[in-house]
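Scroll down for the structure; my scribbles are underneath it.
A protein chain is absent from this complex, but the other protein chains hold their places.
Then we have chain A:
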Amino acid sequence: MHVPDGFIDAPTSAVTGVVAAGALAVSLRGARKELDERTAPLAGLVAAFIFAVQMLNFPVAAGTSGHLLGGALAAILVGPYTAVLCVSVVLLMQGVLFADGGLTALGVNITDMAIVTTLVSYAVFRALLAVLPRKRRSVTVASFVAALVSVPAAAVAFTLIYAIGGTTDVSIGKVATAMIGVHVLIGIGEAVITALTVGAVVAVRPDLVHGARGLRQRLQLRVNGALVDAPAPTAPVAARTSRRTLWVTGLVTSLVLAGFVSFYASASPDGLEKVAHDKGIDKEAKEHAAADSPLADYGVKDVSDARLSGGLAGVIGVGVTVVAGSAVFWALRRRRDADASPVNTGV
């Protein structure tokens, strides 16, 4: 999936370059917390590992073979920030040294293969771990699903970038079908190998698997025939990542997406709206109660330029969502903090 020069037009490459640079800056800060002061040597070796793993071809079907992308594997083994760094460094070196993937397409490649795969797989992985029982097997299952989702997600991201800035006019539908179809297949292989690899590491050195840190057993001592929890070690077990940076990046990204990208988005009705219109389903539908609101139909009233109006509405929408979301989150956290006893907070 290495995109060469000239495949995506210059403005889109520049925008993805900015996105990639921002994500790298955030990851650089985050990685220090994931790996403390050992960052550089360890991350370097993990990058070399990803580089080597990408050479591990696995047979898919009918004589073809795919290779691992490694984003999900890296995110689960060493944490998302380090994973973004490692995969990005691999891509950078492949671009500069091996001419694999264009230099101007570096932003596209990093956004697509380093950021999207890592973030999607880690989000899926964390969500699944929160739901599944706290067992080793759950880690394997969660990494299977995370890797399975991450590869088609990268294909979808590529299709989106292509839709915005592709230089050829192969229809989006065809690109999407081809990309996603092939990558679902590759995703299955990636999922199996990722899950088995994580399983193998968990079996030998569970402390090395970043995603399985929550599973670590508390040390228990047998005192007079009864099991007692050993006193907690003084060092914190897992470094917490900074909430604020995550927060700011998320906000900026959504603003950029909503305000800027919607600029380019098509003004034609989306698939569902179109189907509804064609089939006459919407005749029965009443006008939405909020149709008179100043933001109805994703446009700001009294702003005549359709694109500008759409962008503005997107930005305002993100703002409102963030305020509402943080209010809920803040209220929940205050309640939780109030419930927590002072003893628990010391751990």
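Note that a residue touches a chain if its C-beta (ideal position, glycine included) is under 8 Å from a C-beta of that chain, and two chains touch if they have at least 3 such contacts; residues count from 1.
Keep this in mind: contacts and distances are computed from a predicted model.
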UniProt names the one chain left off this complex as which of "Cobalt ECF transporter T component CbiQ", "Response regulator", "HPt (Histidine-containing phosphotransfer) domain-containing protein" or "Methionine biosynthesis protein MetW"?
"Cobalt ECF transporter T component CbiQ"
Among A:184, A:200 or A:228, which residue is in contact with the omitted chain in the full complex?
A:200
Residues of chain A in contact with the chain that isn't shown?
4-7, 9-10, 13, 24-25, 28, 31, 37-49, 51-53, 55-59, 68, 73, 77, 85-86, 88-90, 92-93, 95-100, 102-104, 167-171, 174, 189, 192-201, 204-205, 208
